[in-house]
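Take this structure, written in structure tokens, and hold onto it; I'll ask about it next.
Every protein chain but one is kept in place in this view of the complex.
Every chain is named by a letter (A and B) in the order it is written, and numbering of its residues begins at 1.
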Amino acid sequence: MTALTLRVAAKEPLTPLVTRFRFEHPEGARLPLFSGGAHVVVEMTDGNQLRRNAYSLISDPNDGSGYEIAVRREDAGRGGSRFMHGRVAAGDLIRVGAPVNLFSLDLRARKHLMIAGGIGVTPFLAQIRQLDRLGQPYELRYAARSRAEAAGLRLLPRSPRVHVHISDEGGRMDLGGLLAGQPLGTHVYTCGPEGLIAAVEETAARLRWPRAALHSEAFLAPPPGRPFTVRLARSGITIEVGPHESLLEAIEAAGVDAPWLCRGGACGQCETAVLSCRGEIEHHDHWLDAGDRASRTKIMPCVSRFAGEELILDR
Amino acid sequence: MPATKFSPSITSRPVYPGLVSRGAAPSLMVADAEGAEALIDLVERDPAVLDAAHIVYVPAGAPFGARLSALGARLCHEAPSLSAALPRIRAALAEARMGFQLYLAGTEGLIGRVAAEAVSAGLPLDAIQSEHRGSIARRMQCVHCKGITEDVATDPFVCAHCGLTLFVRDHYSRRLGAFQGVCVDAETPGIVPASQEIRP
Partner (left out) sequence: MTIRFNEETFRDDYTFYNSPQAIRRFPFPFDRDDYMYSVNMEPHAGGPEGSVFERRFDVDEHYVAEMRDRAITLDEDPLRCQSLPHMELAGWDLLELIMTCKAEDYPDLFELRRDGDQWHWINRPLGIEQRFTFLDAGTLPHGPMEYITRQTQGDFAVLDQREGNLWMDAGMVTSQADWSLDFDIGMNFFEWHAPVPKAHEMGIFQRALKFLMNVQQGAPSRRLNWTMTVNPRLDTSPENYHKWGPEKRELTPENVGAKQYLRVELQSFWRLPRSNALAFPIRCYLIALEDLVSVPKWGRRLHRVLRDLPDELAEYKGFAVNRPLIVDYLARFDDGAPTSPGIYPD
């Protein structure tokens, strides 16, 4: 994974929970451009722990002068977002990976319909800039609980194509009405809490939308949990996974090389074979299907955990 | 005539899994000849598919027109040929909204041509269902002159446009709605294998 060392050029609170960061090259060099929906992985060195969290890029994909992300503080999380909020300051140097897009636009679409819930608005901020440049039609629906929490209000352009639904003010989104009557060739993109994604999928299925027109990205951070022990058979070592550490991070901390891409249970890159499992794998990913899970022979170490007597991985 | 069973082939060769009702969603049903029976069977399994259905039928000499129109679809149109029906099909696609379903039944030529129209109108592939009935003649593109020869029943065959003798490949282009025909005697001009009937 190619990573750049960038300077934190700006840090700006957008709401009490969401802060915007801007990264620039320390010598002012241009950064690689990207496509709307791409994320970068930010490396955080916290004492002897290295965390890598993925964040959607929110800046203009066609602007190589810097990358911007918006980070929501998750107080119940493993600590990555708390680190970004509390410990990273303007002027710091920080390692940022090359942009990767696992939530790209289908450029064949006759219309792009985007549904954002809360901080899930982030990938769309870059996508609508890309669509504006391409001159492609879109409609963005942004749902947030309250105006105070809605970081998107500070980030979204004023446009007849952008609609805001604040549930505290009774502005709930009518998914049925939204999905009925869209022109042929419309693609729907949803990013937000799992419940929102499920609701869109359910509504779309009821209205007989074809699956290929539905796209979603759940912003899945590795959940914290109880500590557990794992044996890495090929490396011949046994490692401890701490409560605020992912299995992947623990493998990396032990100096073992493991593949990864999204670090959010979506891309499949870190899939690892399970050689022995006496206990329960806590699957948190969107990659393995029910059959994979039932077979107890695969795990996605970026987000999944384990509880039980023994877990041996082919790593 | 029951749905055709094809022998296993390469991954680009289309398969026609048969029609399954997607309920009362607005739909277009296009069939030729024996394909009518697939629509009749579909309606028998779930009469609700007719509620917002528009049927376009090309009889090609088959006797199912009256039974189809008696089903009671919102619209039922009989056309003398698929070419004659295409403007109507395009108009229906242009008005369609997401959730719209396309049911295709009959020969590979009809299924391929209408599916290609629908995809270019923005309909995702998974909104298209198909069931093969009737003739297994193929719609072939000549890779050399690009001309399309309809209803090819033998292998090799003579391209209706450039006159080259072509062998029938299973390689299929959804964009063209056609199989590929390649000169059979390119390396040894004039030495052409005996023509055989195409098998499913």
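Convention: a residue touches a chain if its C-beta (ideal position, glycine included) is under 8 Å from a C-beta of that chain, and two chains touch if they have at least 3 such contacts.
Because the structure is predicted, anything quoted here is derived from the model rather than measured.
Enquirer: Among the options A:65, A:229, A:269 or A:297, which residue touches the chain absent from this view?
Expert: Answering carefully, the residue with contact to the hidden chain is A:269.
Enquirer: Based on the whole complex, identify which of A:49, A:101, A:235 or A:297 touches the chain you can't see.
Expert: A:101
Enquirer: Touching the hidden chain in the complete assembly: which of B:48, B:75, B:176 or B:198 does that?
Expert: B:176
Enquirer: Applying the definition given at the start, please give the residues of chain B touching the unseen chain.
Expert: Residues 10-13, 141, 143-144, 146, 164, 169-171, 173-176, 180, 182-183, 186-189 of chain B touch the chain absent from view.
Enquirer: Need a quick check: the contact residues on chain A for the chain that isn't drawn.
Expert: Residues touching the hidden chain, for chain A, are 1-2, 32-35, 37-38, 61-62, 98-101, 104, 106-108, 130, 133-134, 212, 261, 267-269.
Criterion: only the chains that are shown with their structure count from here on.
Enquirer: So, what's the distance in Å between the C-alpha centres of chain B and chain A?
Expert: About 43 Å, centre to centre.
Enquirer: Provide the residue numbers of chain A that touch chain B in the complex, in ascending order.
Expert: 108-110, 179-186, 207-213
Enquirer: Show which residues of chain B lie in contact with chain A when the two form their complex.
Expert: Touching chain A from chain B are residues 22-23, 25, 93-94, 96-101, 121-127.
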